[in-house]
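Complex shown without one protein chain; remaining protein chains in place.
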Amino acid sequence: MTDAQPILEVEDLRTYFFSDSGVVRAVDGVSFHVNAGETLGIVGESGSGKSITAKSVIRLIDEPGRIVSGRIAFRGRNVVTMDAARLRKFRGGEVAMVFQDPMTSLNPVLRIARQLVETMVAHGRFTKKAALRRAVDLLGRMGINAPKRAVDSYPHEFSGGMRQRVMLAMGFSNEPTLLIADEPTTALDVTIQAQILDLLRELNADFGTAIILISHDLGVIANICSRIVVMYAGEVVEEGPAESLLADPRHPYTWALLNAVPRLDRHTPGEKKLITIEGTPPDPADWPAGCRFRARCPFAIEACAEHPALTAIAPGRAARCWVTQRGGALPKVGGGATAAPAQPAAAARAGVSYAAATAASATRGEVLLDVRDVKKHFPLPKTTFFGERRVLHAVDGVDLAVFKGETVGLVGESGCGKSTLGRLIVRLHEPTAGQIAYGGVDITHADPATIRPLRRRLQMIFQDPYASLNPRMTVDEILGWPLKLHGMTQDGAETSARVRELLDVVGLSAQAAGRFPHEFSGGQRQRISIARALAVSPEFIVADEPISALDVNIQAQIINLLIDLQRRFALTYLFIAHDLAVVRHVSDRIVVLYLGKVMEVAPAAALFDMPLHPYTKSLISAAPIPDAAIERRRERVRLTGEPPSAIDVPSGCRFRTRCPIAAERCAAEMPPLAENRPGHWVACHFPGKL
Amino acid sequence: MSAAAIETAAAEQASPRRRWLRRYGLPLAGGCVILFWFAAALLAPVMSSYNPDFVDVANRLQPPTARHLLGTDALGRDVLSRVLYGSRISLIAGFSVVLVGAVFGTVLGGIAAYARGRAEELLMRLTDLVLCFPPIILAMAIAAALGIGTTNTIIAMLVVWWPKYARLARSLVLVQRSQEYVEAAHVLGFGHAHILFRQVIPNAIGPLIVMVTLDLGNAILVFAGLSFLGLGVVPPTPEWGAMVAEGRELVQQWWVATFPGLAILSVVMGFNFVGDGIRDWLDPHARRR
Amino acid sequence: MTNRIPSIDRRGFLGGLGAAGLGAGALGAAGLSAFPGAALAQGRRNALLIGLDIGDSITFDPARLAQYSSPMTLKAVYDTLITMAPGDYINLKPNLATSWEYRADGKAVRFKLRQGLKFASGNPVRAEDVKWSIERVINLKDQPAQYIAHVQGVDIVGADTVDVVLKDPTQPILTILAAPSFAIMDSKLLATQGATAAADAKDADKATTWLNGNSAGSGPYSLTAWERNQQIQMVRNANYWGEKPGFERVVIRHMSESAAQLLALKRGDIDVAFNLIPEQIATIKGDPQIDLIGTASLDYIYMAVSENAEANPALNKKQNRHAIGCAMDYDGIINSLIGGSAVRPANFLPVGVNGATAETTKEIGFKQDLDRAKKLLAEAGNPDGFAFELTYSNNAIAGVSYQNLAQKLQADLARVGIKANLNPIDQVNLRTLYNQGKLQAVLTFWNPPAVENQLWASATVNRVAKRVHWTPPADMMKLVDDASAERDLGKAAALWRTYQQRMVDAAHLFVLIQPVYQIAVRKTVTGFKPTAAGWMAELGGAKPA
Partner (left out) sequence: MLRYLISRVATAFAMVLLATLVIFLIANTVPGDPALAQLGDLAASNPEFVKAFRAKWGLDLPIWHRYLIFLEGLAHGDFGISIASQRPVLDDIRDFAPATIELATISFILSILIGIPLGILAAVRRDSWIDHVARFVSLIGVSAPTFWLAFIMLALFYGMMEIAPGPGRVDPIAFLPPRVTGLLLIDCVLAKDWETLNDALAHLVLPATVLAAATLGLITRTTRAAMLESLSQDYVRVARAKGLVEPHIVLGHALPNALIPVVTLGGLAYANLLTGAVMTETVFSWPGLGRYTFRSAVSVDFPAIMAITFIVAAVYIAINFLVDLSYAVLDPRAVKR
């Protein structure tokens, strides 16, 4: 890479949006370059301008946006001033782009073949016939089975991962010099993400195509990129080689990003607080004077009142920070090495069921929630009038016990039934079979009247901070109505006092009470949502992916809040998430779910130190770690394919279709959930073999 | 682009007057037209210089003059006065059909979507049934069965009017139903009635209001149409559709049919402008369009 | 003629434009639009084009006739034994019969037939055809049979003589036989089309369908096509015995809108427009290309007021009904509302028939007299007036919309404190409710099936009397019978005058308008003779100018 020539040079790029309410300076003086064959990562929170920068490179800015100044030189030619014909040649021919959401990026009414072929034919490199042949080849290369059939399919016949492969095939079809991938894996599950990242790395190596990867996830960036550009508030704040930048950030913002995420490989027992930075990113319509990060920066000095320039601070590294430019260092946090993996027990304690064991185990305290073999089947709408009704086996026989005061993490890929399980527990759904007991009361089929008093004790926090608050109600009503419903306050004054108290508990000011949800940011809304759950003073909270819609820094704030609340109010959590690092961080015990069944249950540390189920192992191995050095060294268990449909579940072990160590036996019988080591249960015929 | 150029671009984009006009101009114009007709309905006796029912056959079919600004009709009645008074029936008919239809349809559709299952199935079949009636036959049959008259015509229109609201309310409630805030309300222990009427329907009301506004014009059109066919009002009640019908044969005396028609056109356009405006206002996504 | 071709050119242009715009047949139409209308213009010279609302026509079988618009066609394709000349509805004229007289015993009328005539088919017109035609009407038992219920049958006396035998000789027959239903038809031809005049004709006769698109008559024209609600086509009958008909073809176009008729007439698309309304008539008065031909009809619009006390006690009082009669502005209605083209009979006999003249109306009819009306109301004990419901249908007859008329009456009656609540309903409901005597007051129409006083008068003392809940005194009934049976025209006229006086006094029926039909005819046509006698116009005499 020493002789690398820059193929793309962006100099002082400014892209503004002339909206009705004023000029939004989304990209405000960005410079960077990409060398031939290089993989460059651009990282930043939402609103940092990273996506607009990428779109500006191929001049795909929607109205009312405009590139107002700067130069984008692609192999010496200025993209900003290109005429329409030249620009068309440039787009798709020399630079390809892959967007975030594979579900919407393909035209739903056109066959895959047409969408691939037109790309190639439009640039005149292939005849229609040759293009079709190449389309089949490319799909095969991207790892799509039966590519000949696949080209004749429509996009809806593919899963998200497959569609992203098609998008990549489309991107590479004209062998571009540069591929811009805008959050290409954000919408995908972690195992699929790993597959796509592998593919990107291979393609980079095979085709020599340079890649700009845009992501908010430092782990993903670390996985692929050799160089990283960090953006904040429309500017580049730091730039440098991946390894050194991630190991030794020189901008407080980078530092904060790195420390806000819990890490899989690093766990400090006892200390659960994450390092967060206060506040929210500044308003792009009105950037603050001086360093734009100053207001939130824990290291700010007087000089920060002046706007710093992006200055080289080491060979290949630059930062826009007065502190580090003057030799200041940013403290190192965490860094505890991984504990040595424990050895699996020679044999499982056969014959004792998980349910029986939990019932017997009185040592861990009071069993608050006891779920026995619970099932939830959703009948699907009939496709034909006389046709057989098909059934979705969302949750298909799950045992789960939660003890008072603990946090149980529930992990699994999307569609594994974790959210359904959460909703069964709070009885939003009625179970198809099995039993649920809460605090000793059977609530499996309890009617609303019976369950109402229990509602006070059992609450839920939802994933989407936008959908989970009624937009027509003020915060006062959102928090006050439940109080009145349950007769917890006697009059208006008492109610509003309690509402203020709740707002204070979740870190919001009392003024928030009179406002509507849309006046708050995502993080603040999630705080309101938490306050609503706390309003009725519950003892048990089901938290359904409470942070997955938030930026990393806000995630850290919410995690800290949840942990804090647990301590203050002696809460018990069932914490549902797909992010293994977060689950590990907050949970005492972890339950791994796959296709509606429990695969493994273990204390958090034990699960990560020594996963026994091949699925758990592959999940852990697929999760990227924001450390380029570690990422490069890691050995991975790669899962092939995608999870089967919960409508037609595989016989025997549900995981066998993707399991690297599946044997004949696995197809014949479903392994029971058995205790392998004390407190560590696994449903596998060959635990720990992988 | 220089700094000055950016300022210019920004100024041009956000020129407050242009922006204001673009966003509020048409809805405001529509609002003014509607206000005018409301005023006419309320103040018709003050605004018109003749009794709308005053028959003066000696002065029949006078072209517009200073005495009769819009001329006189076949019975010598002042067209202007009748057009002004005509706004009463049109507005009353439009509002009562749409409001009653909307409330009835929304409650039915809301309950069906919320309850799902049999109730929903039944309601949807019922709306299908009403929708496949030939509307003219139904309206005429009902008008014939009940007799001609404003109230009866409104009833006839209501029979065919509510299903579209039921359908819209159903789809809106279905969307809202699956929102997490509804689940949250369940988890908090709120009852079904509270959730449907206090939480779900208020959130579904936006598109309904847009539809109601756009629909008002439509209802006025349909009522005028039925009236034109002789199924609307009992004479000598001044009504625009009936007035067009009276003047339909009078090609030479164009003023008899033209002005009431223009009145219908203006009020319907007014409601359309306002409806579009409300939609843009309620749905910022649509505003971009 | 000169103004037609350019207008067609413009239309051709628009047609081409339309074709191109519609994308249908664009090439063909646009290519041909260079020479449009040449053949159309050629066709016009030989054809008489009439615009008329023929939406009511449901049959062209004379024996089943019960509509308003079809008689004109029937009268043009068929001959009757005797007929009436336009304008004279008292004296009958010969047609197929050259002379007629009551048989000595008074029980039959003997007709002498014109000799040597041929039907359009070429078959000779024979006495057998006369017998067959009239007996078919009787045996079909359809509506026209009602009018000759007192006819026994027809006897053939000789090749040139027939007797129409009567069951009840006091009832009138001659005027009825002049009506188009009693057309003399080509029985030989019709036998091949399934027609029969036998006693079982009601079920056995199958010729109506054929007669709906063809004719079997001896009139000046022959029916060649009837497309429902579109047009009626006739061609010249080469075998016609009278003066050679002026046109090769007659086309009656269905035009239900008077505005459409007016515009079509002005542009020369049609030669004759029948259904113009007074406002439109006013605009073409003085048009150099158009003649207006007026004929007082025998139709009229009347208001019937029920004396049913249960429905409305006020109307039960004769003074109140008289007050209504005195409050209405008859002259205003006729002079302003319909531009003067109407007359008004005193009561239920139209001006123009025996015993009814405009003079009679002046002498014995109601006149507007508001003071008298108020006085009558006070006498009846309703000094502040009363309210009643006036029902009408949403139709227009002879260009007069009931709607306008009702509103005018409402305004008139309001001046003496009588409140008429208008109740527009559809025609079917109106006829039903009126027939059942369930309406307080109704505005409706009378159109005679044949020009015969007895048909009017007996209705008023029988059927219509029931509808208004009136029981006529016995001497009234006798008066009608006597007048009908009186064969001396002068004596009959006096009796009919008394009849009208009695009717005015009873004050159940108020005849408001007897329209003078204004038929607009382009000057390219001459000899177009309208008639009030039920068949609207004699088409035989019309010729190109």
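In this document, chain identifiers A, B and C correspond to the written order of the chains, with residue numbering beginning at 1 in each.
Everything that follows uses one rule, which is that a residue touches a chain if its C-beta (ideal position, glycine included) is under 8 Å from a C-beta of that chain, and two chains touch if they have at least 3 such contacts.
Nothing here was measured: the structure is a model prediction, and the numbers come from that model.
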Among the chains presented, those that the missing one touches: A, B, C
Residue in contact with the excluded chain [from C:A63, C:A264 or C:A420]: C:A264
Contact residue for the chain not shown (choose from A:L60, A:A247, A:V391 or A:M670): A:L60
Sole contact to the chain not displayed, among C:D88, C:E227 or C:D505: C:E227
Interface with the undisplayed chain - residues on chain A: 58, 60, 62, 87-93, 96-97, 99, 101, 104-110, 118-119, 122-123, 154, 156-157, 167, 170, 383-387
Chain C residues that touch the omitted chain in the full complex: 7, 10-19, 21-25, 28-29, 32-33, 36-37, 39-40, 43-44, 47, 49, 51, 55, 58-59, 66, 143, 146-147, 227-231, 251, 253-257, 259-260, 263-264, 267, 269-270, 426-429, 431-433, 435-436, 446, 449, 455, 459, 462-463
On chain B, residues whose C-beta touches the chain left out of the figure: 22, 125, 128-129, 131-138, 140-142, 144-145, 217-218, 221, 224-225, 228-229, 241, 244-245, 247-248, 251, 254, 257-258, 260-261, 264-265, 268-269, 272-273, 286, 288-289
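Note that in this section only the chains that are shown with their structure count from here on.
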Gap in Å, rounded to a whole number, between the CA centres of chain B and chain A: 48
Inter-centroid spacing, chain C versus chain B (mean Cα positions, whole Å): 45
Multi-partner residues of chain A (each touching 2 or more other chains): none
Residues on chain A engaged by chain B in the complex (per definition of touch): 16, 18-23, 64, 66, 68-69, 423, 426, 428, 448, 451-452, 455-456, 458-460, 462-464, 467-473, 481-482, 485-486, 529, 532, 535-536
Residue ranges of chain B touching chain C (in the complex, touch as defined): 53-55, 57-58, 60-61, 74-76, 144, 147-148, 230, 234-236, 246, 248-253
Complex contacts: residues of chain C adjacent to chain B: 257-259, 262-263, 277, 279-280, 283, 329, 332-333, 336-337, 394, 401, 403-404, 406-408, 410-411, 421-426, 429
